[in-house]
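Removed: one protein chain of the complex. Kept in place: all other protein chains.
Chain naming follows the written order as A, B, C and D, and within any one chain the residues start at number 1.
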Amino acid sequence: MTVTYTSSVSTSSVVSNFLGLLVRWRGSIYKLVWRDLLMFLGMYTMLAIIYRLLINEEAKKLFEAIALYCGNNTSLIPLSFVLGFYVSIVMKRWWEQYTTIPWPDPIAILVTTSIHGFDDRARAMRRTILRYVCLCQVIVFTMISPRVKRRFPTYDQIIEAGFLLENEKSIIDNLDLAFPHYPKHWMPIVWAASIVMRARRENKIRDDYAVKSIIDELNKFRGYCGFLLYYDWVSVPLVYTQVVTLAVYFFFLFSVLGQQWTEQKEEEDGFSVVKWFPILTILQFFFYMGWLKVAESLINPFGGDDDDFELNWIIDRNITVSYFIVDGMHQEHPELVKDQYWD
Amino acid sequence: MTVTYTSSVSTSSVVSNFLGLLVRWRGSIYKLVWRDLLMFLGMYTMLAIIYRLLINEEAKKLFEAIALYCGNNTSLIPLSFVLGFYVSIVMKRWWEQYTTIPWPDPIAILVTTSIHGFDDRARAMRRTILRYVCLCQVIVFTMISPRVKRRFPTYDQIIEAGFLLENEKSIIDNLDLAFPHYPKHWMPIVWAASIVMRARRENKIRDDYAVKSIIDELNKFRGYCGFLLYYDWVSVPLVYTQVVTLAVYFFFLFSVLGQQWTEQKEEEDGFSVVKWFPILTILQFFFYMGWLKVAESLINPFGGDDDDFELNWIIDRNITVSYFIVDGMHQEHPELVKDQYWD
Amino acid sequence: MTVTYTSSVSTSSVVSNFLGLLVRWRGSIYKLVWRDLLMFLGMYTMLAIIYRLLINEEAKKLFEAIALYCGNNTSLIPLSFVLGFYVSIVMKRWWEQYTTIPWPDPIAILVTTSIHGFDDRARAMRRTILRYVCLCQVIVFTMISPRVKRRFPTYDQIIEAGFLLENEKSIIDNLDLAFPHYPKHWMPIVWAASIVMRARRENKIRDDYAVKSIIDELNKFRGYCGFLLYYDWVSVPLVYTQVVTLAVYFFFLFSVLGQQWTEQKEEEDGFSVVKWFPILTILQFFFYMGWLKVAESLINPFGGDDDDFELNWIIDRNITVSYFIVDGMHQEHPELVKDQYWD
Amino acid sequence: MTVTYTSSVSTSSVVSNFLGLLVRWRGSIYKLVWRDLLMFLGMYTMLAIIYRLLINEEAKKLFEAIALYCGNNTSLIPLSFVLGFYVSIVMKRWWEQYTTIPWPDPIAILVTTSIHGFDDRARAMRRTILRYVCLCQVIVFTMISPRVKRRFPTYDQIIEAGFLLENEKSIIDNLDLAFPHYPKHWMPIVWAASIVMRARRENKIRDDYAVKSIIDELNKFRGYCGFLLYYDWVSVPLVYTQVVTLAVYFFFLFSVLGQQWTEQKEEEDGFSVVKWFPILTILQFFFYMGWLKVAESLINPFGGDDDDFELNWIIDRNITVSYFIVDGMHQEHPELVKDQYWD
Partner (left out) sequence: MTVTYTSSVSTSSVVSNFLGLLVRWRGSIYKLVWRDLLMFLGMYTMLAIIYRLLINEEAKKLFEAIALYCGNNTSLIPLSFVLGFYVSIVMKRWWEQYTTIPWPDPIAILVTTSIHGFDDRARAMRRTILRYVCLCQVIVFTMISPRVKRRFPTYDQIIEAGFLLENEKSIIDNLDLAFPHYPKHWMPIVWAASIVMRARRENKIRDDYAVKSIIDELNKFRGYCGFLLYYDWVSVPLVYTQVVTLAVYFFFLFSVLGQQWTEQKEEEDGFSVVKWFPILTILQFFFYMGWLKVAESLINPFGGDDDDFELNWIIDRNITVSYFIVDGMHQEHPELVKDQYWD
């Protein structure tokens, strides 16, 4: 589930609110960065030990030359710029993906208002249409999210969860043999549309507008599901991700050399203080690496990060609420009474 | 309520207009920054006193080294860049949240034009549909805004305010037991849709288009309410907020050291003037901290900041205007007369 | 009225086109900046006179120290960054506000094609619906634009202009007493919807689609008007405007000191030339202050700047064209003849 | 016509593809920049000659001081920033304007499927509606594009081209006298709507949906045309264009001084090489001036630049294709036969 924190920062004027955010662990920068930081510090310490204890004067000279070269030239790569643009792009996609997830609620409301009757056939129609809608979503989610895939590794688990029936599975299986390379998420939507037409023929739907409205909503739902696949197929181009990742990692590879304390630098004013702890280097590491981690944790919003969306929750919620709207609450509403401000 | 000031800056050519903005207090940078500034100045003064009065020569040397190190290296963190991108993202979300708030006016106009009749039943239908619409909004607002939550801590206060009736509450309570983890804001919308269908069956609505139009608008309303929940659940990723906040606070932590006057710097030209008051440092503090505060006060637009939206006003306005449109003004309009330009 | 100049820059390859833009006065940078520039130059000259003529050696030393301190540290505030982001946001809002202004033309076309009849009653219906639509716009414009407010300070002027009748005014006045804090721009739209329903009942509109279409357009019109109010209520947060304005003004406050010619700087190569005229400082002033003025003149696009929208023109145009479409041209069109390419 | 080149860069991995783009002339940076570059080089050479040959030692000293001052301070104006933001805004508008151009194809398809009959009257109706639609576009294009204006300086040329008939012109002329300040592009659309209503009355259109669909599309078409006028009336604010243009030109005015070779600089390492050709200065000129030219050539996309849209082509294409769809192809389609994959 995503990490929600806005309720704890409802007022900005209190200093402690935002400082309070800094000591969280779930979804935090510390949790994302600590492994990399350890590696960085390990390399830094190793190099420091080598330089200070293990090597002779001549090697020290070389080391100092390399350190100086790296220290002077890390500014050749304008990290902040490329990170700013890259993170903007990734965040935009991340949010768009979230808003692309379709909800079956409008279909449920249309179905419950349009398909009349309390007999088993009408109930089955309403429930089945909504089941197919949720099934379409489940199939798409298994394609884009490793977490949902883990829950539904094959169609059998989907059957167990009640989204699919055996006879339906065999139809899909046949189709999988015929066209193995095409996703099949649109099939349940086509079935649902056929049931809507049958309901119209059996006069359970009483006018053509309602048919059109439901078909439109089904098409919209399918369209959004297709869009989710789009986002999965076409990521931010690999080369962009590589450019940014390479830049950050190499930046710190050279930092680990260039920010070393050396005897030579000793003479520079103020540099003696970093002999034992390179505090600003670590801060810089936190800053740039954290910024990169923002992008990394958002590039696949349906993965397993703390900040990723909990699609399994959505699946359960949708089938439950859909059944409830089209069956449990079918055309019921509280008694009509005069309200408080009647006159 | 948000701070409105555009009317006082309608013309840019007069210098005093924009300078006038600078001396406001409500929603101003001063109100947001003064606590942090006091802390910053306190630390600065404390360190200055320690350095100038309390410590011996050797400690001074160390202090000077640290100050120099911090002063030279604060530029390692490109604050302006990350703030620019972060504030852009937060402002975009802030405005989108505002425009996502749905208004019941289109539903009210459709209901009053479509559901005919001046008898009690027709009136009750019209009023109840709009009440349910407003109820949906109230439920959502209590979930996203601490201020509205404070006004309606439980369903009882919503009943008192006239948005909910006892029998409706018991239905929702039952549902809360059955599915405790799912929001229930869509229930009143489903009820409203059922009443619309009943009105059609009782021929109070005379054609199917009107039904479709109202159902569509109800669905749109529910969709927007759901979107408001989205914005609440999925904030700007915590790690981004942490990166920016950490960067700004650490920047000034090092600034408080690095911008200290030291005997060593005395020799630099022009630095003697900051012996008593670090004016540019304070300005820089205002600038960066103010920029951060822009983001902090916008990240939860439904909180308690001066610039946050007044949802309670919206709730009251909506129920009043809705009742007035569907009941007070029902199918009334001023007499049709010839206007001034008739010929 | 906004300043239109694209027609004079239709080709970019001719140098003189864009240089020609630089010598305009209306809506130009010079017109917006000259007051501030005079103040800046006044302060600069005053300080120069004080330094060069009035003070003794010791004071000169202090002055030089301050000048040096300011000169070295103005780069602490990254003006160009914050201006770039701020102006982008303001320009986006400015354009969105412009495109939000609704036009009654689609309603007029729907009304004239749907409400049949040449008798007085049908004519009155068509004209009154459009009058109400324009009235809604006028009410909203008086709320957001000081210029329109000056034209219509009270309802009486709106009556004089023929948008409102006495009996309608008394209804609105009553409502103003009942709910003083809510805008009333939606009332004429509700009236217009009621007239549409009456026209349907009197069979002047012959099918239900037309009713739906007109009601939809009325709702859209009201929605856009509401959006214009949104933009007025919720400006760019005051704190952001303050941060930017403060930064620019303080930047130049320190510039006026830091860019002074001092005897000390005399020694620097090339600095002697600014002894009499700080040309680059002035250019810099033009640049940054002009950039800020872009934002200032756009932040309230309905104000009195040269670049602001002429809402009064829009009001007059709309009522004239609306009446003409629904009455003057009602269901008329030139005779149908064979065109030039018939065969 | 715009300069199309994507087909020659379909693969990025081949070096020569993109290098190939650099040697084009039409729409190229060279074509846009060469005049300015000549001027710049002229001034540069003139100043170099003056300095090296014509003036005495004392004047040289002054010259050197000015050159040094200019050379050191050009960085005061952050050109790249303001250009980046400005060009982004201009490009966004440019593309939006292009996508705003409406096409009559959907109207043509609706008209041909809805208005039945092969008799002259039905044909005339279909053709006239489409002619009016194209006429609306032509009127708007003459207002926004100097090229189209040159083709149709008065209504007479429009009549000659077959878009307008004499009797229609006299109606518009009368209206021009009555309301001289309002554009008249909506008139043909109102006529078209009236013809649609007449076709419905004469039962050439058989259902009300079709009427609604065509009226909706006509309204959309008119709306887009109105939007094109918007873009023309409200350009990027003049002050922004002036700030950017001034900044670039003054930058190079100071560059021409500051990048001069002087005897004084001779001593600096490496500077002797620019004694005869300031290669990097020219490259910088290409870069910044080219960036500015991007904006200049896009700010009026309907002008006469190589990259501007060919509206005349669009006008001809639209009337031809419209007539063909509604008349030549009216309700015809190839015979229905079994396709290749029938079984």
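One rule holds in what follows: a residue touches a chain if its C-beta (ideal position, glycine included) is under 8 Å from a C-beta of that chain, and two chains touch if they have at least 3 such contacts.
Computed from a predicted structure; not experimentally measured.
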Quiz item: Who does the absent chain touch among those shown?
Solution: A, D
Quiz prompt | Full-complex contact with the absent chain, from D:46, D:59, D:178 or D:283 | solution = D:283
Self-check item: Option from A:101, A:125, A:139 or A:256 whose C-beta touches the chain left out
Solution: A:125
Practice problem: Please give every residue of chain D in contact with the chain that is not shown. | Solution: 2-7, 9-15, 17-19, 21-22, 24, 27-29, 32, 80-81, 84, 87-88, 91, 95, 98-99, 103, 105-106, 109-110, 112-113, 207, 209-210, 213, 269-274, 280-281, 283-284, 286-287, 290-291, 293-294, 297-298, 307, 309, 313, 317, 320-321, 324-325, 329, 331-342
Quiz item: When the complex is taken as a whole, what residues of chain A touch the one chain not shown?
Solution: 31-32, 35-36, 39, 62, 64-73, 76-78, 81-82, 84-85, 88-89, 120-121, 124-125, 127-128, 131, 145-146, 162, 165, 167-168, 171, 179, 181-182, 186-187, 189-198, 208-209, 211-212, 215-216, 218-219, 222-223, 226-227, 230, 232-235, 237-243, 245-247, 249-250, 254, 264, 293, 296-297, 299-300, 302-305, 308, 323
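Methods note: only the chains that are shown with their structure count from here on.
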Quiz item: Going only between touching chains, how few steps reach chain D from chain A?
Solution: 3
Quiz item: Copies chain A, chain B: same or different interface, half of numbers shared as the threshold?
Solution: different
Practice problem: In steps of 5 degrees, what rotation angle do you get fitting chain B onto chain C on the CA atoms? | Solution: 70
Self-check item: Where chain C and chain D are represented by their mean Cα positions, the distance between them in whole Å
Solution: 24
Self-check item: Junction residues of chain D, two or more chains touched
Solution: none
Self-check item: Complete list of chain pairs which touch one another
Solution: A-B, B-C, C-D
